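Before any comments, here is the structure.
As you look at this complex, bear in mind that one protein chain is not there, while each of the others sits in place.
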Amino acid sequence: MDARADKSESTTRDERFARGLDVMSQVDGGLREQVLGSLADISPELGHQVVAWGFGEIYSRPELAPRDRQLVTLGMLTALGGCEPQLEVHINFSLNAGLTPQEIVEALLHSAGYCGFPRALNATMVAKKVFAERGLLPVEPGA
Amino acid sequence: MDARADKSESTTRDERFARGLDVMSQVDGGLREQVLGSLADISPELGHQVVAWGFGEIYSRPELAPRDRQLVTLGMLTALGGCEPQLEVHINFSLNAGLTPQEIVEALLHSAGYCGFPRALNATMVAKKVFAERGLLPVEPGA
Amino acid sequence: MDARADKSESTTRDERFARGLDVMSQVDGGLREQVLGSLADISPELGHQVVAWGFGEIYSRPELAPRDRQLVTLGMLTALGGCEPQLEVHINFSLNAGLTPQEIVEALLHSAGYCGFPRALNATMVAKKVFAERGLLPVEPGA
Amino acid sequence: MDARADKSESTTRDERFARGLDVMSQVDGGLREQVLGSLADISPELGHQVVAWGFGEIYSRPELAPRDRQLVTLGMLTALGGCEPQLEVHINFSLNAGLTPQEIVEALLHSAGYCGFPRALNATMVAKKVFAERGLLPVEPGA
Amino acid sequence: MDARADKSESTTRDERFARGLDVMSQVDGGLREQVLGSLADISPELGHQVVAWGFGEIYSRPELAPRDRQLVTLGMLTALGGCEPQLEVHINFSLNAGLTPQEIVEALLHSAGYCGFPRALNATMVAKKVFAERGLLPVEPGA
Partner (left out) sequence: MDARADKSESTTRDERFARGLDVMSQVDGGLREQVLGSLADISPELGHQVVAWGFGEIYSRPELAPRDRQLVTLGMLTALGGCEPQLEVHINFSLNAGLTPQEIVEALLHSAGYCGFPRALNATMVAKKVFAERGLLPVEPGA
């Protein structure tokens, strides 16, 4: 199944879920089990909607490249505040989608002017945790 | 003393505090000690105002049922973000006020469309913690 | 078509859109034209998703009554701030779903303790506009 | 009546309201009529609570000078966003409480580092409106 | 002067301001006059800092392309809410920096899942205004 092709009007709930799982596998191997697993006994419908709608219906649209979606998402999660768990997931996504550590760090520096230093600092500390886990520290400043 | 009856113009600060304590006891046995205790050595006036104003003056008004107040409150705390401690208290309140686990879970699913998935997911994880402590997992999906 | 019955796994994108339109018609006669019309030349997909996902997939679920969804929604929109256009739509929905003007006003008074007076005041001014348009002023205080 | 003296436990709802009106008169001549008037036919209880609780119970406490309360308030209203009407009221209060136009402008410049430029710019435009109405433009930069 | 080259430790306040003006001219011809003009009589220092720090020190860094900065910025301004004036400026920037109307609309659709529909709708209405002024409506959906 081509995760990015099908937007026909007859796509079913099942098919959107399958497409969302496909997209999630491409951006992060363990994510779908983590999301669906943690919600299984409390809100499986929320898990379904994250997968089928968030990934199967929105994220999979070809109108914006995954790398570009991640730039938008980093901006939103930093601005919202209190989204450290989601930021951790999406900084991993961002690396998987082709953003470099330097670009991620720069996006968070850039956020200081729009959201202020506290949001920028908190997001950068999440990036530091992710980069440490993936052996990407220290981040070399741009030439 | 009838916690819901007295709104006469001559209610004193003492009487409002007593009414607030009454209301708090009805929604959560241990809450008043927890709130007042944690604030006793730093801001007893904030503790007083949570009890006397928040509960004695606002929450106790009969114009909206406690169950309905909790639906509004779940929406606000989810939307605000960063209110996990208060959400934990109010998910307990919500159960005590008669909302079912299914209704609470559905309210948080509903929030995804207005606040986005990160807020909905964070609030749902708080509900999972509360439900686990009260032996309410797994939550059975609606029929 | 029963707007609240169908959650089978084979529901298509078309069917969800139709169900969403049905639900919207029940809560507000002119809303679907307004949403779809204003987005037609800029983001018809966003219009589709508001209808098919927001209403067809989430709002239509029977796990929470429409009146109760509106209480949650009033709380969220008040807390988020800057959502006056959506609050106007949803205060109309709330009346249509069976909330009384007194209950709506009380929900917004209740919000003061969680979001502060500025959010409560701004939301109350939106309610005043909607109530004026529908001939519901003055709102009689509770007995 | 001394607006700042009475915190005895027997203060009634009536007395707190009267004290709040006193405090409001001191910070802004027309404000009490404006707040109470605009809420009279929709939520007189919200008007009562702004006066009796916000001003009569909190603002009137001597533990922090009115000028200092205004500095905290300018910070909060700027950070919250979407509170332009309240910011307009409180920039007037701030002038009345003894803050100079230079100090107000500097507080809003200071906010850029914590909330970002958009919030700082929006708040500064509100200050510009208030200062223009009071003939305080241009604001002379510090020496 | 090359707006993107100079980060030497001896750059002066004057030079950063000049660099910021250069960068602003590249993204939007009339912006610098608009920002500096509107702040001239109230907070010229805020105007200076938007130019010299926001553009001269941060935006001009080569570590992230202007187009990519705009994706992050669209995400932040949408998430923050209440930033319609800044969103209008930055949707213009985004077009000037090479984002297509389709990409901008898609970024705002994408935001629905993270910030909710109200923020996505409000931002899309700002885009509609900007696109209308620039003769870019209707936006053709992706193939």
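Order of writing sets the labels: A, B, C, D and E. Residues in every chain begin at 1.
Keep this in mind: a contact is a pair of C-beta atoms (placed from the backbone, for glycine too) under 8 Å apart; a residue touches a chain by one contact, two chains touch by 3 or more.
Remember, predicted model here, so these are calculated numbers, not experimental data.
Chemist: Where the complex has a chain not shown, which of D:Ala18, D:Leu36 or D:Leu109 is the residue touching it?
Modeler: From the options D:Ala18, D:Leu36 or D:Leu109, the contact with the absent chain belongs to D:Leu109.
Chemist: With the full complex in mind, choose from C:Phe17, C:Phe93 or C:Tyr114 the residue touching the hidden chain.
Modeler: Considering the complete complex, C:Tyr114 is the one touching the chain left out.
Chemist: Which residue among B:Val50, B:Ile91 or B:Val126 touches the omitted chain?
Modeler: Per the contact definition at the top, the residue touching the missing chain is B:Val50.
Chemist: Identify the residues of chain C touching the omitted chain, counting contacts across the whole complex.
Modeler: Where chain C meets the chain not shown: residues 112-119.
Chemist: Identify the residues of chain D touching the omitted chain, counting contacts across the whole complex.
Modeler: With respect to the unshown chain, the touching residues of chain D are 53-54, 58-59, 61-64, 68-69, 71-80, 86, 102-103, 105-107, 109-115, 142.
Chemist: Considering the entire assembly, which residues of chain E contact the chain that has been omitted?
Modeler: On the side of chain E, residues 7-14, 45, 49, 53, 57-58, 61 touch the unshown chain.
The rule is simple: only the chains that are shown with their structure count from here on.
Chemist: If you fit chain D onto chain E using only Cα atoms, how far does it have to rotate, to the nearest 5°?
Modeler: 120
Chemist: Rounded to a whole Å, what is the gap between the Cα centroids of chain A and chain E?
Modeler: The computed centroid separation for chain A versus chain E comes out at 23 Å.
Chemist: Need the CA-centroid distance for the pair chain A / chain D, whole Å please.
Modeler: Here chain A and chain D have centroids separated by 41 Å.
Chemist: Express in whole angstrom the distance between the two chain centres, defined as the mean CA positions of chain C and chain E.
Modeler: A distance of 32 Å separates the two centres.
Chemist: Could you say which residues in chain D touch two or more other chains, in rising order?
Modeler: In chain D, 45, 49, 81-82, 112, 116-119 touch at least two other chains.
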